[in-house]
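A single protein chain has been removed from this complex, and every other one stays in its place.
Up next is chain A:
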Amino acid sequence: MSYLLPHLHSGYAVDQAILSEEDRVVVIRFGQDFDPTCMLMDETLYKAAEKIKNFAVVYLVDIREVPDFNAMYELYDPCTVMFFFRNKHIMVDLGTGNNNKINWAMQDVQEFIDIVETVYRGARKGRGLVVAPKDYSTKYKY
């Protein structure tokens, strides 16, 4: 569903997208459209995008096309979702140990919406780190 979401094609565009949003969370998926993990994630993003449009906006970035942030944000996973609010990177305590980003494909739309909402509420209060409503730590995997 990546073709239904806006893409950003340069580092400048990414920066402008982050800077131009005054009171919405900017959700950026870094990855590649053809990657299977990204495909799953994009599906979720597309379904959520319309519902969260009042407080968040979703963009997709191809990390091959725009390699500028790979080092800065350690974009070495097939799919990475990051949140920004007023030019500030908002961290999320997902229980995974990496609070900077979501680096797996989420398939539950409502869960994703919940996370974005938490980010929005927290960021509005000036928080730099919010706690996700659900714990995604590895202990449930095994």
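Everything that follows uses one rule, which is that a residue touches a chain if its C-beta (ideal position, glycine included) is under 8 Å from a C-beta of that chain, and two chains touch if they have at least 3 such contacts; residues count from 1.
Everything that follows uses one rule, which is that contacts and distances are computed from a predicted model.
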Name the absent chain by its UniProt protein name; which of "Putative mitochondrial ribosomal protein L15", "PRP1 splicing factor N-terminal domain-containing protein", "SKP1-like protein" or "U6 snRNA-associated protein" is it? "PRP1 splicing factor N-terminal domain-containing protein"
Positions on chain A contacted by the hidden chain, ascending: 6-24, 53-54, 57-59, 66, 68-74, 76, 86-87, 89, 97-98, 100, 108, 110-111, 124-126, 134, 138, 140-142
